[in-house]
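All protein chains of the complex are present and in place, except for one that has been dropped.
What follows is subunit A.
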């Protein structure tokens, strides 16, 4: 599966990669748009200009060093905890579904949901501020009632791809899920 021109809900370009390891095991990876250098420079310059202005009035060098420290710490915090590089979905027939997000610093968080807990994978609509968006989600079974849905796990939350991308993923997943 090649990369077609997918976009997320805000119109930024993202890429989707679908890798089929076996007849019943597939992996979908959606990569978010990268951090733009321009934005980083704008933020840094704002903070440093502000610090310089304060320094101009107070003549205290601690302001400048603290501004540098704040910028560094803020950047490290952003790439380690906030900025998602790519998200992937691994569907293994009759075993389960694994959802993982990889952050810009390389940190990965993974969740595995067993097949016995999964009711279905669906595309759902949601009202998100002033828009109505589509998102892919996993419906989990309620242990007490087999027909009820106990909770919903949304997928691809950071990259938020549009419907065309979601439909591809949905179709592939349903093929595997229907087999077992």
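Everything below uses one rule, namely that contacts are C-beta pairs under 8 Å (C-beta built on N, C-alpha and C of every residue); 3 or more make two chains touch, one makes a residue touch a chain; residues count from 1.
Everything below uses one rule, namely that contacts and distances are computed from a predicted model.
Trainee: The chain that is not shown, which UniProt protein name from "Phosphatidylinositol N-acetylglucosaminyltransferase subunit Q", "Glutamyl-tRNA(Gln) amidotransferase subunit B, mitochondrial", "Vacuolar protein-sorting-associated protein 36" or "Auxin-responsive protein" does it carry?
Mentor: UniProt lists the chain left out of the view as "Phosphatidylinositol N-acetylglucosaminyltransferase subunit Q".
Trainee: Among A:52, A:112 or A:128, which residue is in touch with the absent chain?
Mentor: Considering the complete complex, A:112 is the one touching the chain left out.
Trainee: Consider the whole complex, including the chain that is not shown, and state which of A:16, A:51, A:92 or A:121 touches that chain.
Mentor: The missing chain is touched by A:92.
Trainee: So that we can see where the missing chain sits, which residues of subunit A does it touch?
Mentor: For subunit A, the residues touching the absent chain are 20-25, 27, 90, 92-95, 98, 100, 110-112, 114, 116-117, 143, 172, 175, 179-180.
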